[in-house]
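Only one protein chain is missing from this complex, and each of the others stays in its spot.
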Amino acid sequence: MSAHPSLELTLQPSPEGRAPGAPVFEVQDLQVEFRTSAGVAKAVNHVSFSVAAGECLAIVGESGSGKTATLLAALGLLPTPPSRTTGGKVLLDGVDLLALSRRGLRDVLGRDISMVFQDSLSAFNPVLTIGRQISEGVRRHRGLSKKAAHALSIEMLERVGVPDPRQRVDQYPHQLSGGMRQRAMIAMALAGEPKVLIADEPTTALDVTVQAQILELVRSFEDLSVVWVSHDLGVVAGLADRVAVMYAGSVIEQGPARDIFHDPRHPYTRALLGSVPRLRDPDRGDLVSIPGLPPSLVDLPAGCPFYARCDVRDERGLARRPELVTVAPRHEAACFAAADEARNHG
Amino acid sequence: MADTLLEVRDLSVHFKAKAGARGGRGVVKAVDGLDFTIGYGETLGVVGESGCGKSTTGLAIQGLVKATSGSIMLEGQDLTTLKANQVRAARRRTQMVFQDPTSSLNMRMTVGQIVAEPLLVHDTVPRSEHRARAAELLGLVGMPESALDRYPHEFSGGQRQRVGIARALAVEPDLIICDEPTAALDVSIRAQVLNLFRELQRARDLSYLFISHDLSAVHHISDRILVMYLGRPMELASRDTVYNDPQHPYTVALMSAVPVPDPDIERNREHILLQGDVPSPLNPPSGCVFRTRCPLAQDVCAAEVPAWRDIGTDGEEHMVACHFAQPGMAELVAGQAAR
Partner (left out) sequence: MTDIQRPGDASDPGSPVAVTGRGETMSTAPVTPTLALKADRLEGGGGRLAFNIGVTIVVIWVLVALTVPWWTPFDPVTDQDLQGRLAPPSGEHWFGTDNLGRDVFARVMHGARLSLPIALVTVAVSVAIGCLIGAVAGFLGGLVDEVVMRISDIVLSFPAIVLALAIAAALGPSTTNVVIAIAAVTWPEYTRLMRGQVLSIRNNLHVLAAQSIGCSRARIFRVHVLPFGLQPILVKATVDLGMVILLAAGLSFIGVGAVPPTPEWGAMVSEAQSRIDSWWLGLFPGIAILSMVLAFNFIGDAMRDRFDPQMRTQRTRGGGATSRMLRRTLLGKAGERAA
């Protein structure tokens, strides 16, 4: 059913997701701070998540929720200063990336784990050809000859559905359309045959019909573990096996995609889902809107970060920060009310 | 539409393209042969992908870009034939809300000055009353009076967009042209702003031209929807018809491409994928501009520009520009695309 001739693989993963295996990529208790003129911003607070082989984890959150900072910090890509990773572990196949030397980290990036970004134009070097940039990584990581790397570049471009890969490989980034550039970036990321792909809103800047193509492409890589950051719940619904929802630098809920969408337990997740207009809604009542604004990361409240905007709050949230607790199988939420409810029913 | 506020007929906006590094010289037909009407208190949604001319349409109605040909009639007055001094006065009847509330507000003016500026420019209200009027407008969009003396940078994106909306309301326009008003906002803030638009409409009988690439938002807020592609109209019908019975293959593909925030639906439905990207507007395809990506394209599509015709039944308007427009288009396209 794929409209993509160049794709060998197309599949629709079952909504249950693939069977959970041992985690390939695991972030444990990550903490990141930024020095700003207003004070120290706690951008990432005790964030933990993991991805199993072939699994897709989506990290959902609004701007400033710390989703991008988490990933950049995990890969050591945040410039220090002003950022500082103050704690936590990032395990890739059991190796702690944060403990690696700069050189060791460079060996891992692009080979075992790659990243694609939202803005494909600035992620490429404008004065080098696409082929040269794809080759660079594989020559370094896989020791390929110039010629072999060039051939591989063409193969990769073909694989991700760039038309005329033989010509495109020698073109410069600006000569490609946005959708093609995003494909080329994915080709570059996958050329080193990584186990884990980190994607930071790679379709946000694209038109919907092109976004649909890219999503189809990503779905076709079955064995790849993907961490997909997005604010678009529709995209997440189509892609993710599991979803982690971030708010004010913390994961406030995570679980299987189906549970998160159909049975959200955290009031923020519920409100977020209710705030999205849906094409299929026949009637159109008012959308759910969350009153107020997220707290300042410089001045986080001692209690629940969502307290001020919450519709099920009680005095516990004012005093204490709720921990992530299991509210259903493989489903955790950081909310006192949700924990109560789970206890009463379970 | 018995009571027509705005009637756009055969509107074209062409730009001379500069000879650039890519060697393109010629005419960009940003908008080409556009027809639609907006009734009193009605919302017309305009959707399409980048380069489809939806923003240019809004700018042309507001008189910010010059129409190459065609007419824009606001209550029977043709805006395209106005003299320069009349244009500014006509801008009072229509106002705009822009995509980026951060850059569309003058950061050196206080919120009060920003909101009162249209009053100052059009001199509709004595100066002594500007402040009170600005406070009233802020109240209308859910901002406190204390915002009057603050600067835009002190507010969040959603609040700034409220200021932009208050400014648009200042001179009591009949039509507000919303150019991607929620594109720069977070999901939950977007919901607030969409709700506000609808509340204001109910209270003041406003008409909206709601331009967006966000199909879900447009579908939520619009009464009728116009689908554009490469400067040309593809389909125009009520929101339900566009969703339930689209008769243009592009509309079908566009609707299919919008991800549904529900894993059960999203993973099990058939996705209709178009090939490639939108062609360059400098060098659009002959005949039907959509034919290069259309799964139904035939020879006739390259040869003839499809007419913009009404295929509506029961007196309901349903305009479409496709040689093969027919009921059940969604299934037809899905079948073709799967082949």
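Labels A and B are assigned to the chains in the order they are written; within every chain, residues are numbered from 1.
By definition in this document, a residue touches a chain if its C-beta (ideal position, glycine included) is under 8 Å from a C-beta of that chain, and two chains touch if they have at least 3 such contacts.
Given the structure is predicted, the values throughout are model-derived calculations rather than measurements.
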Looking at A:Val47, A:Ala74 or A:Ala205, which makes contact with the chain not pictured? A:Ala205
In the whole complex, not just what's shown, which of B:Leu105, B:Val258 or B:Cys288 touches the removed chain? B:Leu105
Which is it among B:Arg150, B:Arg269 or B:His323 that touches the chain not included here? B:Arg150
Out of B:Leu44, B:Leu196, B:Ala237 or B:Val278, which residue would touch the omitted chain in the full complex? B:Leu196
Since one chain isn't shown, list which residues of subunit B touch it in the complete complex. 62, 64, 88-89, 91-92, 95-96, 98-100, 102-109, 117-118, 121-122, 136, 139-140, 142-144, 147, 150-159, 162, 164, 167-168, 170-171, 183-184, 186, 192, 195-196, 199-200, 203
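Just so we're on the same page, only the chains that are shown with their structure count from here on.
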Between subunit A and subunit B, the Cα-mean centres are separated in Å by 31
As the complex stands, subunit B meets subunit A at residues 49-50, 156, 186-192, 194-195, 198, 213, 215-217, 219-221, 240, 243, 253-268, 270-278, 293, 295, 337-338
So, in the complex, the side of subunit A touching subunit B is made of residues 1-4, 12-15, 62-63, 163, 177-180, 207-213, 215-216, 231-238, 240, 257-258, 261-262, 271-282, 284, 286-290, 293
